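With one protein chain held back, the other chains of the complex are shown just where they sit.
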Amino acid sequence: MTDPIERFMKEIEPYLIEQRRERHRYPEIGFTEYVTTYELSEQLAGKGFSLFYGTELLTSEERMGVPSDEFLKANELRALDKGVPPAFLEKMKGGHTGLAAVLDTDRPGPNFAYRFDIDALPIEESDAAGHVPAQQAFRSQVAGMMHACGHDGHAAIGLGLADYLSKEQDKLCGKYTILFQPAEEGGRGAKAIVDKGWLDDANYFLSGHVGIHDLPAGAVAAATSRFLASSKINAKFIGKSAHSGLEPNEGRNALLAAASATLHLHSISRHKDGATRINVGTLHAGAGRNIIAEKALMEIETRGETNELDAYMQENAERILQASADLYDVELELEHMGKAISTSADLEFAGVVERACASSKSLNIVPHLAIGASEDVTYMIERVRERGGKATFMIFASPLPAGHHNPSFDYEEQALMAGLETLIRTTDYLLKGDGIRAELAD
Amino acid sequence: MTDPIERFMKEIEPYLIEQRRERHRYPEIGFTEYVTTYELSEQLAGKGFSLFYGTELLTSEERMGVPSDEFLKANELRALDKGVPPAFLEKMKGGHTGLAAVLDTDRPGPNFAYRFDIDALPIEESDAAGHVPAQQAFRSQVAGMMHACGHDGHAAIGLGLADYLSKEQDKLCGKYTILFQPAEEGGRGAKAIVDKGWLDDANYFLSGHVGIHDLPAGAVAAATSRFLASSKINAKFIGKSAHSGLEPNEGRNALLAAASATLHLHSISRHKDGATRINVGTLHAGAGRNIIAEKALMEIETRGETNELDAYMQENAERILQASADLYDVELELEHMGKAISTSADLEFAGVVERACASSKSLNIVPHLAIGASEDVTYMIERVRERGGKATFMIFASPLPAGHHNPSFDYEEQALMAGLETLIRTTDYLLKGDGIRAELAD
Amino acid sequence: MTDPIERFMKEIEPYLIEQRRERHRYPEIGFTEYVTTYELSEQLAGKGFSLFYGTELLTSEERMGVPSDEFLKANELRALDKGVPPAFLEKMKGGHTGLAAVLDTDRPGPNFAYRFDIDALPIEESDAAGHVPAQQAFRSQVAGMMHACGHDGHAAIGLGLADYLSKEQDKLCGKYTILFQPAEEGGRGAKAIVDKGWLDDANYFLSGHVGIHDLPAGAVAAATSRFLASSKINAKFIGKSAHSGLEPNEGRNALLAAASATLHLHSISRHKDGATRINVGTLHAGAGRNIIAEKALMEIETRGETNELDAYMQENAERILQASADLYDVELELEHMGKAISTSADLEFAGVVERACASSKSLNIVPHLAIGASEDVTYMIERVRERGGKATFMIFASPLPAGHHNPSFDYEEQALMAGLETLIRTTDYLLKGDGIRAELAD
Partner (left out) sequence: MTDPIERFMKEIEPYLIEQRRERHRYPEIGFTEYVTTYELSEQLAGKGFSLFYGTELLTSEERMGVPSDEFLKANELRALDKGVPPAFLEKMKGGHTGLAAVLDTDRPGPNFAYRFDIDALPIEESDAAGHVPAQQAFRSQVAGMMHACGHDGHAAIGLGLADYLSKEQDKLCGKYTILFQPAEEGGRGAKAIVDKGWLDDANYFLSGHVGIHDLPAGAVAAATSRFLASSKINAKFIGKSAHSGLEPNEGRNALLAAASATLHLHSISRHKDGATRINVGTLHAGAGRNIIAEKALMEIETRGETNELDAYMQENAERILQASADLYDVELELEHMGKAISTSADLEFAGVVERACASSKSLNIVPHLAIGASEDVTYMIERVRERGGKATFMIFASPLPAGHHNPSFDYEEQALMAGLETLIRTTDYLLKGDGIRAELAD
C-alpha cells in the first residue's frame, strides 16, 4: 500500500516545477510583487482558502525601505499591463504586496502558520549556456531583475502546500495560515505582517529556505540557529556642486565623502564576541564629469551574530558616516530601511521533524544547522514564541552552481520537493495527537 | 547720425533675449541636441545661409564620449515628439547634432569662422524664488537637465550674428561660417568638426563664453590665455558579486575599488610647474544592498595648465586606477571620453578688438584675461593657427549669482548684447582693409 | 593531617610574589631577555637542575623577528651594566635568550615538559595612583617597556614549580624539563626551541597563561581550544624624497603608500568560515615635515581561526601591500617575522585536571575554554602530539583592571598560586600510575 503523502508528492511534482519556473520568469523586487501576488491568488482560487492582501496583510507604517512613489507607480502601470485587474491592484497600491491564505477547518485543533517569501533581486541574470534557467527557457524576462535567492521556489512550495491542505481539508482539524511575504530582501516586510497579528495565535510556525548549505541535494535541515541580526540603512551626503576646473575649491564634494565612508565602514574592527558583517552594496553619486558632486547615496547593511553585535556595527557605522561627512564639510541624512533580529529556531524541532519524516523513502533529515544569514523571518519566530508557540526555519538543501545573489545562482528542483514533503509530513505528525505535541512542550 | 551697428543692436535685443530663454527652457546634453539643432535651423531659414549638419558637420569617429545607443534612441524619440521632422532627424541620428551655417558673398575677401556651443548639463535647475529663470518663467522644462554654463546664450548670440550678416550681406565680402557646436561639455565635439576641415581656410576665428570672470557686467575680454588642457576618462571596475552575509569573502568588491580609486586620484601630488585639476564627477556602483558589488563606473577628468601637466595627471591617474583594481582583485576597463588641449588666443586681438570697439558707447573692452578653464575650442584655435589664420576666444563678462555648473547659475542678459556687439564690430573692423589686417600679421 | 602540596603552597607564596614583582620591575622584550635569563639561572642554581641556554636551547635560524644587531648590542651592553657576567652573556649574544632547566631522576618514569614564556612588551606602564604595580612599588623601571601580558607571573610559576620538583626530587621518577621561552610576543621563539628537539620525547606537556578570561579569580581552565593561527609580517615601502614645497611631484611618497595600505588591510572582507584578525600595530614613516617621505615601515599581523583563514588573510594582505605600493609608485619589501599555528589542547585533560585537583580546598577547575588568542606554544603542542605525547594549555584566570597589552594591565597574584598548584597536582596525579595515565590514551 502506498503512503498517501508519497502519492501526493508524485502528482504535485510537475505543478511545483511549473510554478517555480513561472515565478522565475517574472521576478519582482520587494513591495512591487504586484503580478506575483495576483498570480498566486489566481492559483489559490477555488481551493477553500480565504485570501487577505493589501492593508489586511500589512501595517503600512511598519514596512521598511518602501520604494519611492514614482517607482511604485511605474510598477503598478507595469502590473496593469501584465493583466492584474484594476480592482485587485487598487488594494495593493503603494507597495502593499503579499498575500495571506487561510484555511479554517472549523474543527478544534492547532493553528499552523507557514511563511514563504516571494520577492526577487535587482540582478541581471546570467545568459551563459550552462546556466540551467537559460538552457531550459525559464530565464528572467525582466531586464535587471532576477530570482537569485530561491524565493521563486518558496512561492511554489507554498502553492504545493496549499494544494495538499485543500485536498485533505476534510480530514484536517485546526487552522492553516499560509503567508506569502513580500520584501524579505533587506528585511523589510516581515515586521509589518507580524504587527498585523498574523502570528499571534500560531501554535506551530514552519518556514524555510532553499539552497544555502553544503548538504547533499534533497537533504533537509530540521532546525537552524544563528541567524545574524541585520540593519539596513541608507546614507545620503549632500554637498555643493561647482565647476571642477574653474573653482574646485568652491564645491563640497559629496562623492568623496561617500567614497571615504565606504572604505572606513569596511574597516570597522572585528569583534571578539563573534561574527559581524558590513556591506556598502550600492553607491550612486554625482551629476556630471566636470561638476563637483553635490549628492551621493549609499545603501548599507550591517550584520551581527547577536543583536548586540549588530548594534556595535551600527553604532560604529553611524559615527563613521557622520565623520566622513565632516571630512568633506557636507551634510548627512540617514534613513533606516530594514532590520532583522538574531534568533534561533526551537531546536526541539530537530527530533520532531526526524520522527515525522522517518517513514519517507526519499527524505534525508539533518537535525540542526548553524547558518550565518539574516532573515526577517526572525520577527515571526520571536512573535510565535512570545505567544507560546513553537517555530522552526528549515534548510531545503541543494548544491549551488553559484552562490546566492550571484547572476548564475540556481538550485536543483528536487530541493523544492524535499521541502514540501518535509512540511507536509511535519504538519501531519504534529496533528496526530497531544502525546506527540508534548515533545515540543518546554 | 546714429551708428548703424548701434541701431541694429537696439532692434535685435528682444529677439536675442527671446532666443536665449527659448534655449534655456529646453536644455539638451551633448550629442542629443536634436531639438536645439532643428530649431536653430528653423531660425536661420530664409536668411541666405547654406546649412550643413549630420555627418556633413562632424566626422563620426572623431566624436568622443558619445552616449549609449539606448540613450541616443530615447532622445531621438523625444525629438520626434517635440516636432523634429523625421527626415531632418534621420540625418542627425546616432548623435550627429550641431549645425554649420555658411554665408558666402562670392566676393573676394577674408574667411571668417565663428563658434557657438549649444549643449546643456545634467543638473536639476534651482526653483528658488530668487532664481531669475524661475522668476521669469524660463526655467528648464526638462527634469534633471539645465543650461548651467551659458550655452543657451551662446546659441542666441550666434543667431543674432546670423541676422546681422544676413541683413548686411550685400555690403559684405568674403565668407562667413557660423558653427553651432554640440557636446562642448566634456570636450567631446570640437575635434570632430575640426577633422571635417571646417576651420582649414579661416582667416579669422572668433569665439567666446558668457560669464566666468569677475569683471563688471557688460565688459568683454578681447583675448584669453591659459586654457587648461583636459582629458576625460571613464573607468569601469568589474569584480564578482556574492551574498554579503553568507559568504562575503567570495566576492570581489568593485565598489570598494572605485571608492579607493576616488580617494587616491584626489591625492595626486600638486605639480611644481603649475595648476592641475582632478575630478571624479560621478560614481555608480552595485546592484543591491546585500550583494557585494560586481560593477562600478566612474567618470573622471584631469586638467593641467599645460599639455604636459595634463599628461602628468593622466599618467598618475591610470596607474592609480590599475592599483585600485589590484587592491580588491577586480578588473579594470578604461575608456577615453574627451580631450581639450592647452592653448592661448592670439594676443594681438587685444589691440584689434579695443580699436574695433572704440566708437561704441556701451562696450568696455578689457584687453586680456588669463582663465583657468578647459574648452575644446582649443582644437579649433590650434587648427586655425596651423593654417595661418588668427584666432581669439573672448569672455562676455557678467556677475554670477552662482558659479558655472551650479543649479542656481544665471547671468545678466546684457552680457549677450555686449558679446554680439563685440563680434560684429570686430568683424566690421577686420573687413575695412589690409592696413588693419596687418595688425594681426606676425 | 595536612596535604603536603597545600603546605608547600603556603611556604612558596612569598617567594612566588617576590619573583613575579622582580620580573615585573625589569621587563625585557623578545630576544633581549638577557638579564631575565641570567637571573632565572641564578634562582635555579643549586636545586639539582641542569641548565641549557644559548644555542643549546634554540636553533638560531628558526627564530623569527630577531631585532637588529644594533638593538641587540645595545641590550647586551645594558645587561653587562646590570651585572650579567660576561661569560654567561657571551653564550646568549645575538638574541639567544631563554633557558631550559632539566631535572632527570634517573628513575624510569614519564617525561614531563613545561613551558613558561618570559618576554615583555614595548608599552609604557601606567603610573596612575590606582594601578597596583605603581601603588606597591613594583612598576616597570625600564622606560617604554612593560610586562603587560603576565609573562612576569609565568616566569615566577616556573621558578615555583622548579622549587617543588627540587624539594620532592627523591620521591619522583621520570624526567622534568622546564622551558623558559623567549619572544613569545609575535610568535617568534617557540619554533626555534621545538626545532632543537626539546619536545620530542615529552609524554606530558603542561603550559598556561595568566589572566585572559572572564572567570572568577582563582579559577583554572584545564584545557583550551581555538588558538588562532597568526602570521607576522613587516612591510617596508621605499619611495623617493623631494622638497614638499618646491617640487612635490618629484617625490614618490612612501608614507602615503603605507597610510593607504593600512586602511585597505583593515578592509579585508570578513570570512564566512570563522574569525579573522588584522592589525597594523606600528607605522613609522618620513624624515621631516617638509620632505616627501622616502621610507615607511609597518608591523602587521593577521590571525585566523584556522590555518586556512590565516592564509586567506595573508594572501589578501600581500596583494594589498603590493597594490598600495603601486598606487604611489614606490617599492615594497616584505619580511616574515613570526608565526603561530592553529591548534587545540588535548581535551582529555579536562577530566584529568579536574580529578587531579579534586582534593584541593582552593582550586576551582573549569574543564574547557575556547579562547581566541594566538600563541606559539601551538608549535610545541603540535610537536608533542606528533610524537605521541599529550599536551594542554591552561588558563589561570584573574579579573583584569585593563586588558592584555594595555598600560594598566594587571592581575591578582592569587592566579599565580592557582596556576602553580594546578601544575603540581596534575603532575602528581599523572605520576601515580598507569591506570590513571590510561585516561589520556586515545
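Some points to look at:
Each chain carries a letter (A, B and C) given by its place in the written order, and its residues are counted from 1.
In this text, a contact is a pair of C-beta atoms (placed from the backbone, for glycine too) under 8 Å apart; a residue touches a chain by one contact, two chains touch by 3 or more.
For clarity, every value in this text was computed on a predicted model and none was experimentally measured.
In the complete assembly, the contact with the undisplayed chain comes from C:285, out of C:285, C:397 or C:417.
Among the residues C:178, C:268 or C:300, only C:300 touches the chain that is left out of the figure.
Contact with the omitted chain, checked across C:113, C:242, C:332 or C:381, is made by C:242. Contact with the chain that does not appear here is found for just one residue of A:104, A:247 or A:382, A:247. Taking the complete complex into account, residues 263-264, 266-267, 269-270, 272, 275-278, 372 of chain B touch the chain not shown. Although one chain is not shown, part of chain C still touches it, namely residues 121-124, 185-186, 212, 228, 230, 232, 240-248, 250, 255-256, 258-260, 262-263, 266, 277, 279-294, 296, 299-301, 303, 337, 371-374, 403-407. Touching residues on chain A toward the chain that is not drawn are 246-251, 253, 256, 260, 264, 267, 269-273, 292, 312, 319-320, 322-324, 326-327, 329.
Definition applied: only the chains that are shown with their structure count from here on.
Fitting chain B to chain C on CA positions gives a rotation angle of 180°, reported to the nearest 5.
Centrality annotation: A (chain centre taken as mean Cα position, compared with the mean over all protein Cα atoms).
Among the remaining chains, B is positioned farthest from chain C, on the basis of C-alpha centroids. Inter-chain centre distance (chain B to chain C, centres taken as mean C-alpha positions): 68 Å.
Each of the following residues of chain B touches two or more other chains: 246-248, 250, 256, 260, 292.
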